[in-house]
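Worksheet: the structure to be examined is printed underneath.
All protein chains of the complex are present and in place, except for one that has been dropped.
Presenting chain A:
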Amino acid sequence: TTAMGDSVVDPARGTGLEQAAGSTPQGNGGTTSLSVITEGVGELAVIDPEVAQKACEEVLEKVKLMHGVSSDSLSKVGAGSEAPRPAAALSNGELGQGCEIKCLDDPAAVASRIQEEGEESKANTVRSARKRQKDNSGKQSWLLRLFESKLFDISMAISYLYNSKEPGVQAYIGNRLFCFRNEDVDFYLPQLLNMYIHMDEDVGDAIKPYIVHRCRQSINFSLQCALLLGAYSSDMHISTQRHSRGTKLRKLILSDELKPAYRKRELPSLSPAPDMGLSPSKRTHQRSKSDATVTISLSSNLKRTASNPKVESEEEPVRLAPEREFIKSLIAIGKRLATLPTKEQKTQRLISELSLLNHKLPARAWLPTAGFDHHVVRVPHTQAVVLNSKDKAPYLIYVEVLECENFDTANVPARIPENRIRSTRSAENLPECGITAEQRAGSFSTVPNYDNDDEAWSVDDIVELQVELPEIHTNSCDNISQFSVDSITSQESREPVFIAAGDIRRRLSEQLAHTPTSFRRDPEDPSAVALKEPWQEKVRRIREGSPYGHLPSWRLLSVIVKCGDDLRQELLAFQVLKQLQSIWEQERVPLWIKPYKILVISADSGMIEPVVNAVSIHQIKKQSLLSLLDYFLQEHGNYNTESFLTAQRNFVQSCAGYCLVCYLLQVKDRHNGNILLDADGHIIHIDFGFILSSSPRNLGFETSAFKLTTEFVDVMGGLDGDMFNYYKMLMLQGLIAARKHMDKVVQIVEIMQQGSQLP
């Protein structure tokens, strides 16, 4: 039995692989083990001895398989070691150890030695470690070994934290959290905080130091914690003790006592030196703008604003306050919009509200959904749109930000007045963006620094107009560029230039034909046009019109602000999707899904990262009046073009992915408005408001597991087509992979059930 504990691994792995490869499910033992197998190899036995035992019985039968499979598995699981070695060890009973050593790389060099010594009792100890958690030092040490092994990942940590009743273990894991990569832990933040709020004292105590530590490090983390704590506490009764624990932590974070120490006196030393247009950290009422020109007028003005209460005091500002105000104003806008009756009014109000908001920017605010540090500098208010919703008013805004190295230390960018649009034509700012015929080739010239004479409309502007730069258009495919050259050259050489009327007409129709299909404006559905515009195109356009567009760190983000909707479920769905995505990736199932980021602000509001380049199928059908297949043909070309085939493959892969998601999560309320289609042909499901057996009020009987209409099948080439078969195969593979890693998925949901009203 010496080798048993270890060699167990392989058959289990083998079955997993076989199934993933598309063969029929193995025997009973195989399937049960599937459910618990995790990515690691060596530790598998440690985690689940039951499986190990069952698998043991099958070892001999599976010996044949082992050979082929394990070499396969090695390249696949690829836990970071050399392939030949275990392959060599394959034939004998040492295999398990080979795997073990391989997997435990650095800290585990010691661990593996320990294991060698205590091999015999292995399966036994581990089992008990899990079952009983008694003060058996030997058993504990096995657990410890597991915890110290490299294969102990965050998912396991969370699971132990949740399941373990042992304060020591919990405390240990609490400490162990510090060793994981921040991004990995961030993924489980909702779970951690929910445990903190709703589980007993010990778990809370175990988690708290880590949270506090991270809060000190990152302002974004602080914000997320504060928001989540608020949101997850909201379902509880006000007077409960636990509740107050969650709120206490929240208060602590918000009170800003977790301010990093290193930041303390750094800023004042920085501020006297305003570097290249970045104002000294804080935005005072009279900002340091082009001081040189304005000094005369401002000298006396400044003295007055000194009495202005808005001017900040010397002391360090509250770190989170600007961001919270920013979020608060966005939510407030949403609430106000909801009271307006028509889409049109909502849109207009939104634009005007945002233009007011713009006055307060740039600020020490950021979008938590972005993946990098930045400051919000401007909201291009005219680009914002109200999204389709019956009684609420979710809206989509674009946000211009300037990326910065480190949010905590970087200064807030200086405000640039709205009309100071720089020349976007200089090569450095605009490296070859997509050129379309409808290029708004506005040669927005640099506004000359105030000409102080009384004729502000200086004469040199006329010169500029006359020497209208024709090369602006030279990159476009039409020959209008020559046209305008002509109009200038002809002035010099007095020879008349003749043009054919037919050419003008032809150019007109050609140019219109070349513009990518765009949607018509519909006052009832203002978002359709905005969403249809290709993202790159939109970025270019907004950058051109932005006073900050010339800055190299300029980025465009977008976000959907939702008020009156509980996004906690969406967040859960995001986590599940993300987990599934990584499982499928790991298992190499080419399913495509697009988890979109969620920021829960409170129990009834939040932000969503929009899926770019995607419009809802409802909008497509309404706008194009085509069937989905015809729309694909229109957008991507004919059946045999590469572009169509790619789009079709994308469609199939995403469709299969989402069908599984819908099946697994029991996603309801699937209508065309909740299904998006992106420019590459992927479909994306949105709105996971009804998952896991909840469904829209009056539609409790929605029984179909997922949505697959004949139209979808048509796009795949019909029921008999190859692509449909591919679709079916993908579904199967995906399902098997998901089953295999089930616990990782279930765990996410399970923990969140604590103290919440989730179904």
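The definition used in the following text is that a residue touches a chain if its C-beta (ideal position, glycine included) is under 8 Å from a C-beta of that chain, and two chains touch if they have at least 3 such contacts; residues count from 1.
Quick note on the criterion: contacts and distances are computed from a predicted model.
**Q** Look at the options "Proteasome subunit alpha type", "CDAN1-interacting nuclease 1", "AP complex mu/sigma subunit domain-containing protein" or "ARMD3 protein" and return the one that UniProt uses as the protein name of the missing chain.
**A** Cross-referencing UniProt, the chain left out corresponds to "ARMD3 protein".
**Q** Touching the left-out chain: which of A:392, A:507 or A:555?
**A** Within the whole complex, the residue contacting the unshown chain is A:507.
**Q** Name every residue on chain A in touch with the hidden partner chain.
**A** Counting only chain A, the missing chain is touched by 254-256, 281-284, 286, 289, 293-294, 296-297, 300-301, 304, 307, 309-310, 312-313, 315, 317-318, 321-322, 325-326, 328-329, 332, 336, 339-341, 344-345, 347-349, 351-353, 355-357, 359-361, 363-365, 382-383, 385, 412, 417-419, 421, 437-445, 447, 450-452, 454-457, 459, 461-462, 465-466, 468, 480, 484, 486-487, 490-491, 496-502, 504-505, 507-509, 511-512, 521, 523, 529-530, 545.
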